[in-house]
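Single-structure report; data block below.
On to subunit A.
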Amino acid sequence: MASLTIDKLTKSFGSVEVLKGIDLEIEDGGFLVLVGPSGCGKSTLLNCIAGLEKTTSGEIRIGDRNVEGLHPSKRDIAMVFQSYALYPNMTVRGNISFGMEIRGIDKDEQQKAIDEVADMLQINELLDRKPSQLSGGQRQRVAMGRALVRHPQVFLFDEPLSNLDAKLRVDMRTEIKRLHSRMGTTIVYVTHDQIEALTLATKIAVLQDGYLQQAGSPDEIYNNPVNIFVADFMGSPSMNLIDSTLVERDGQLEIQIAGHGGSSISLPAPDTPDMRAHLNGPVVFGIRPEAMTDPDGADRTSPHIETRDCFIEVSQPAGSDTFALTPLGGKECIARFRADAKIELGAFTPISFNMTKAVFFDPQTTNRIR
Partner candidate 1 sequence: MKLKLALKSTASAAVLCIGASVAMAAEVEVLHWWTAGGEAAALNVLKENLEAEGVTWKDMPVAGGSGVEAMTVLRARVTSGNPPTAVQMLGFDIKDWAGEGFLGDLSDVATAEGWDAVVPPALQEFSKWDGKWIAAPVNVHSTNWMWINKDALDAAGGKAPESWEELITVLDAMKANGIIPLAHGGQAWQDGTVFDSVVLGLGADFYKSAIIEQDPEALSSDKMVEAFKRMEVLRGYFDENFSGRDWNLASAMVINGEAGMQAMGDWAKGEFVKAKQVPGEDFVCIRFPGTQGNVLFNSDQFAMFEVSDEQQNAQKMMASAVMDPAFQVAFNLVKGSVPARTDIADTEFDACGKKGMADLAEAAANGTLQGSMAHGHGASSNIKSAIFDVVTAHLNGEYGAEEAAEELANAVEAAK
Partner candidate 2 sequence: MSHPSQENAINAGSLTRILIYTLLIFFVIYYLLPLWVMVSNSLKTLDEIRGGDMLAPPKAITLEPWRQAWSQTQIGVEATGLKPYFINSIIMVVPAVFLSTFLGALNGYVMTKWEFPGVNLIFGLMLLACFIPFQIVLIPMARILGMLGLAGTLGGLILVHTVYGLGFTTLFFRNYYAAFPTELVRAAQIDGATFFQVFWRILIPSSGPIIVVTIIWQFTNVWNDFLFGASFSGYDSTPITVALNNLVNSSTGVKEYNVHFAGAILAALPTLIVYIVSGRYFVRGLMAGAVKG
């Protein structure tokens, strides 16, 4: 087990720069999730850590060892692939023992290690089957078994759950989390699914276009996004990003938002030097759906709730909650009501804004205004 440090890492394919100076660190035993839309460079970063791609510049350290130029098998890592990458010509047993065989570990020890892993993952009955005879979930387990048996310092997962159906995905997610807490190994996990990121990670790194946008705990990423991209990417349904104008009234800063028809609402804004710099200009007001509720559902611990009448156009019951759609700042915003809240469609209904959760962004730079 070891920490992982990535320092000013760049990677180019020919003239195309895919990673543009990544600095990232995960402590020993941590669970780092790399998340971002497809093409953001997260898989390339993982491959660089694994040693499957050569880095162009920068440094990767596992523990205090610089692994630059080291063959993947010597970096003391294990990897689980999106397609599981099970060797089709070998049995499950062969798949798990292949690495040990290559390293020349003797048969008895191999057998012991296989048994141990098979017990842990409950795949004992599958050992003599070929991958083609396994279901998706079973393949997933075998792929993890193959990685586990190495007892690596760092586990790498490349979108391991994306080929599973929804139910199985939830199960496996739990299983991975349990394995992590049991073994305490450092994990780097790539996914484009932000739910996975939030549930699994101790640290999330959001990537876009080869840049690291933000790295931090799930809570930080969720509640304190540094820019519009992170805010928009994390969370489902995603954060409402509402165009508004910052004005000063009676010495108080407030934002004005266009509502239904000619109506508009205004909400107070924090008075900071940064905010003041945007006075009388456009700002993007970000607020998560769960911070826009029916007044009865509002968070009672929050010190700052503002309630405004908004025009409800559509409601979408989702079992535990009901989503209400209201036009704000020229687009549909989602508010999250209690399931049994009364909603009258086509009429103005009070919505409580939990302003402690509100964030503001500069529409030009897309960065957070603190």
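Just so it is clear, a residue touches a chain if its C-beta (ideal position, glycine included) is under 8 Å from a C-beta of that chain, and two chains touch if they have at least 3 such contacts; residues count from 1.
Per the selection procedure, all candidates are chains of the complex that A comes from, given by their letters.
Not measured: the values here are computed from a predicted model.
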{"item": "Which of 1 or 2 touches subunit A - same complex, any copy", "value": "2"}
{"item": "In the complex with candidate 2, residue positions of subunit A that touch it", "value": "47, 50-52, 71-74, 77-79, 81-83, 85-90, 98-99, 102-103, 146, 158"}
